[in-house]
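For this depiction, one protein chain was excluded, whereas all remaining protein chains were kept in their positions.
Coming up: subunit A.
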Amino acid sequence: MRRISKHLQHYLPLLGILSAGVFGFTVFSYDKIFQIILAISTACAYVSWGIIHHHIHKDLHLSVIIEYLVIAFLGLTIIYSVLLRV
């Protein structure tokens, strides 16, 4: 937790990106295509944030990038599954 508060300026943009994703998803609840695009955009932003964050901390490795990509893929799979059934 201390580490998070120490690097708050790094995590705030991430929280902003994710909050914007939730906000847009809710506001445009009637537009499924927009929701899918928004979810993909948010996932891309999340991966980008991870890459930039680790690059700044000089601990960027291929395995780290893959980890972010896989979690983004898992999240998108869940969102797309739900939207497919809406």
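Keep in mind that, in the parts below, contacts are C-beta pairs under 8 Å (C-beta built on N, C-alpha and C of every residue); 3 or more make two chains touch, one makes a residue touch a chain; residues count from 1.
By definition in this document, contacts and distances are computed from a predicted model.
K.L.:
With one chain of the assembly withheld, which option in "SCP domain-containing protein", "ABC transporter ATP-binding protein", "Fe-S cluster assembly ATPase SufC" or "Phosphate transport system permease protein" matches that chain's UniProt protein name?
P.N.:
Choosing among "SCP domain-containing protein", "ABC transporter ATP-binding protein", "Fe-S cluster assembly ATPase SufC" or "Phosphate transport system permease protein", the correct UniProt name is "SCP domain-containing protein".
K.L.:
State which residues belonging to subunit A touch the missing partner chain.
P.N.:
Contact residues on subunit A toward the absent chain are 1, 3-4, 11, 14-15, 18-19, 21-22, 25-26, 29-32, 39, 42-43, 46, 49-50, 53-54, 59, 61, 63-64, 66-68, 70-75, 77-79, 81-86.
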